[in-house]
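Every protein chain but one is kept in place in this view of the complex.
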């Protein structure tokens, strides 16, 4: 198993839900950058468990400890290593899972791939907890990007059947971004948020869970970042986004809805805005031919409902090769989408920063 | 620019629409495999231009010429190089595009990235024509996978507002696959196909174009292929699928529609099927925690409508920095989805074969 | 900066000489392997400082702490993370080095590359101390290789002008290997070792240092590992060996001395040994065309003399741009070769194990 992302930078994640620690190595940080640790802490708190009654009750401070890469809080050019110690582990919650895989979890595929020796406790290396080190790395890259005038923000655009309005893909911007970053429940329309919270409460009461969609915007990326084919911005973003547990779909700009449109509806006319070439609409989501157009990069990520539900489900005993019933206890979010919002921002920051380091395309 | 995909194999694509040739290097083929050149030819014909009145009128035989990697038609272990010479080039069609980027094409972003020296003729390196070498590579991997009992097929699941029925994700299989491979217009329900063709005719008459969705199934992949996080099967597939021009979305299993479901609806119960562990439903699309479950791998890819339409559009003059009107002539598909079906199969074959070469996860 | 090695496995090293910790992430370990921690400890002790009066007086227990990748001491398939906390740091020893680069150290090039923010303390990320995490990774791979019948051992073949005899490249083997592993000063001929120790004493008295050569043998690698050109075993070994500080040359088999031979002298005749094809001599060092021949892999690595010497040297002030004199205090080995022996074995184990995971070359 290898959890390394990036070409010009490398983000390498390690740890299991109940191992002594989880962490990340970030290679390729430029020397001389003073990390704003307070801002990073605020960012990490957005994905921390225990934020509300709709998230897992597991208590972890998630304070990263920095082992290398810094001198007096300033990057020194060496790989940055940060760890979070796992404290609140209740491995006994997972005892029966050694034999009975939870439906739609990775328990069964982990068993096939890694055999008896796999770490079952808390989902092992498949745990959503591994997004904490992703956020440490992403939080640092968000700061580096901000210095270059690139801003990233995401909101919950759907939970269950409740939808938030989408970003205006042409004019999304800083004020909206600031509001989202400070929101306890990041939506663009407060009323949609209320209804989502109510739907979450219903699902929780029913011992059930909900899926959702997160929309993310990246503004300020210069035109000309990316490449056609396999190194395009869509490829790079998708390659990291599908690394976030429970993600089952990624779309850019109009995405799947473009399939139902005509070219005359979906095409984005070029216009002059002062001396800058822009597009009148942004159905392309800021990427044409794999390369940024200078318009906001817009994408949406679909999350399946948390597979851990308290309702009894059908499963099998791996040792006895027979059907059994399974009721999952343990501490789980009824919907991971709210806590996944900063993870999406983190992933986007990592992918965009990496792409921006590519050598220029011309002499 | 670098168009290389793969870790254990490497597929490296080169060429521009109007360069002397386009081609592909395939590294990592095992020695001793007798390529079925007739089957490969049939496969390549499925994406060839000039197949019907709804595809570009450009005539290319698309016969690959093999430069290396073979001895008497059998792979010898060395990199396999295949080229297709470009013959029917009408570069004059593209003269005005040096200055006026076509809306929703890569003309503008290519200009920003590669500058004045970029190849504008026929879309240069951004042309859909580059999927021909992708299909050469993919066609060979399809044959290699077949030998391992892995089969891949795709169908047009949507064009404009017309939908084909979806695969039954639990029982998709060989007969359906054979029918699709031989169909001139690959859909599961003939009647839906008729209506799609009629919609295409309408769009063509209107000088317009249509988008669509392709659904693809991979059956026979053993359980246990892939990894969590960044090397998951979803990541690997997405990383190649977004390399196909016009792809704007990728989803696995229930994908975006999982966002609207509850866990109790979306979870796939484990059942015993003889001595084999299976899932009763396949909402997970054959992938859990990035690793194959042994169920069919199911994914859908969204294509935007062909941006080349004959209707007059707004654009800008890059040299004069002012708005201009653009009417695109040239030879273009009103919808690239039909010809993209084998490209999706090719891409899937490459990604799946590459993943299957990963070392085992346990001792 | 990125310190990642490997294709099928990934060894990622982090830390600076005086950062809170140094460490390594090892990706790609198979699940189910019970690490022999006592054996690993003995291996790590071979490179530990403070072993004799000829090594640095810095005291570090170098006990690795394992943060992930294990369940009850058995690999679980997840990335293995191990750290060593830095305790005995005397950063004040390095104060003047911020401005005055030590001759033949990396101080100046680090300054140019990473600027003012670089970590100067103890050599920062350029410190030989970073070979400790390399040895953690390598020590584990040595155990995995042993299980596959592959054994690696190295000896000091030269220090200053004193030479040990070389391995017999045809018949090097287990007994010799065991003796070397247990030797305090790993040479094949005790008498040569005595003379080397005496030369080291002389150099130390003179405030000077010595270079040397380490010869390493890998036995038991099956024939057929590797590839021609850039993925050959020589390339893979060299790519990691030059990562060990102070290495300035690498040669395989007859190496540089082959340059002075005729083909009739250097060629290795093929012979049958029972049913096995072998070579009568092993001037090729077990590698032909980048691929292992089944004969022992033999290579030598040249180390420059430790650049830290107490004699006064000429340097410059980076701030004042003028010549200055520099006398280096601090704690340094007069020759790093003795402690580098296990590092060479570790590096070889990593490279060879990685190469052995490559997919088979034929069907």
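Chains here go by letter, A, B and C, matching the order in which they are written, and residues are numbered from 1 within each.
Here is the rule we go by: a residue touches a chain if its C-beta (ideal position, glycine included) is under 8 Å from a C-beta of that chain, and two chains touch if they have at least 3 such contacts.
Worth saying up front: this structure is predicted, and the values here are computed from it rather than measured.
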Option from C:130, C:145 or C:297 whose C-beta touches the chain left out = C:130
Query = Which residue among C:169, C:243, C:296 or C:338 touches the omitted chain?
reply = C:243
Message = For chain A, which positions touch the chain that isn't shown here?
response = 7-8, 28, 30-33, 77, 357, 359-363
Task = Extract the touching residues of chain B with respect to the undisplayed chain.
result = 1-4, 9-10, 12-16, 19-23, 25, 27-28, 31-33, 65-71, 74-81, 83, 110, 113-119, 121, 124-125
Key: Those residues of chain C which, in the complete complex, touch the missing chain   = 1-5, 13, 101, 103-106, 108-110, 112-115, 117, 125-126, 130, 158-161, 203, 206, 208-213, 223-232, 234-235, 238-240, 242-243, 245, 247-256, 258-272, 275, 277, 279-280, 283-285, 287-294, 300, 302-309, 311, 313-316, 318, 321-323, 361-363
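In the analysis below, only the chains that are shown with their structure count from here on.
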Note = With centres defined as the mean of Cα atoms, the chain at greatest distance from chain A is chain C
Ask   = Roughly how many whole angstrom separate the Cα centroids of chain B and chain C?
value = 46
Remark   = CA centroids of chain A and chain C: separation to the nearest Å works out as 39
Interface hub residues of chain B, defined as touching at least two other chains = 361-363
